[in-house]
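Accompanying notes for the structure given below.
One protein chain omitted, others in place.
Take a look at subunit A:
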Amino acid sequence: MSTSTDKLTQGNGPSHAKHRSGQYVLGYLLSLVLTAISFALALTHAMHVAPLMIVMTILAGFQIVVQLFFFMHVTEGDGPPYHSLALILGLIFTFAIALMSVWIMGFGSQVS
């Protein structure tokens, strides 16, 4: 990085050229299919509530993976791996918040 040339277009290096549109289309289709499956399962009451919730959670997990790989290119990038750090932090927060919410809101089963 030279000091005096432009600072605003960093990252527009050659690595961006290699994304073909096919990758995006594939990702888009995958995410549509995943969404469709979960909607279908929910609307047709295909299973009992408890297993349904587990299946939906797993589908949601796949959805995240699809987004990360096809649209956000987690595996690429130059410079320090800040994005991996951010992802790990995000995972910690998500799990902590979700699990703690279950814990906090668990009182409902005792009250009602």
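Keep this in mind: contacts are C-beta pairs under 8 Å (C-beta built on N, C-alpha and C of every residue); 3 or more make two chains touch, one makes a residue touch a chain; residues count from 1.
By our rule, contacts and distances are computed from a predicted model.
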Task = Match the chain absent from this complex view to the correct UniProt protein name in "Spermidine/putrescine import ATP-binding protein PotA", "Nicotinate dehydrogenase FAD-subunit", "PadR family transcriptional regulator" or "Cytochrome c oxidase subunit 1".
result = "Cytochrome c oxidase subunit 1"
Key: Residue numbers in subunit A that touch the chain omitted from display   = 1, 3-11, 79-80, 82, 86, 89-90, 93, 96-97, 100-101, 103-108, 110-111
